[in-house]
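Only one protein chain is missing; all other protein chains are in place.
Let's turn to chain A:
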Amino acid sequence: MMSDWEIIQLIVQGNSELFRELVGRYKKAVYSLCYRMLKNHEEAEDLSQEAFIKTYNYLGKYDPSYKFSTWILKIATNTTIDYLRKKKVETLPLEEEIATKQEGASAEAVYFHHHNKDLIQEAINQLPADYRTLIVLYHQYGLSYKEIADSVNLPMTKVKNRLHRGRSLLKEKLINIKEEGAQWTAKQVQL
């Protein structure tokens, strides 16, 4: 099986059809990242396509001393962040709020009886986009602090602090959801 770099060299020499192979390799990773950041399948599809097209156009500038996976994730992250900013979606909270759920059962309550896996995804979804991005890039995709700092154009110290803060927030949200789940269960039992 050809390495990413071998494929890129061939594409850049004129064999554009080979880009299909690269897309196949990274479509899940890129799409999932966009989906986690946008929480919406349609937008995720659009943005991940845009990310791949940008990747194709920049192939001539790719530096093989960096991992291609990191490079393409960087493009995807930047594309999505730009889109969120344009949409004027608040990516960072002005003040850090803890999730306070409304009264009454919500759709989310359905999850609470299932696996913690669903809990974690719900909790992550509730995080502001900037925190969510860092957590997903670091813990799901395994990027290093330096790679993330490059991707989001922030100094490493800021990335580290924000990531730590994001984890704390996430933990609080998790506990909140669990507690609310317990309350909901209690109500059900009463009925």
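The rule is short, and it goes like this: a residue touches a chain if its C-beta (ideal position, glycine included) is under 8 Å from a C-beta of that chain, and two chains touch if they have at least 3 such contacts; residues count from 1.
By definition in this document, contacts and distances are computed from a predicted model.
Per its UniProt entry, the chain excluded from the display bears the name "Zinc-finger domain-containing protein", taken from "Na(+)/H(+) antiporter subunit C", "Heme exporter protein B", "Biotin-independent malonate decarboxylase subunit beta" or "Zinc-finger domain-containing protein". Against the chain not shown here, chain A presents residues 11-14, 16-17, 19-20, 23-24, 27-29, 31-32, 35, 44-45, 48-49, 52-53, 56-66, 71, 74-75, 78, 116-117, 119-121, 124, 135-136, 139-140, 150, 153, 160, 164, 167, 170-171, 174-175.
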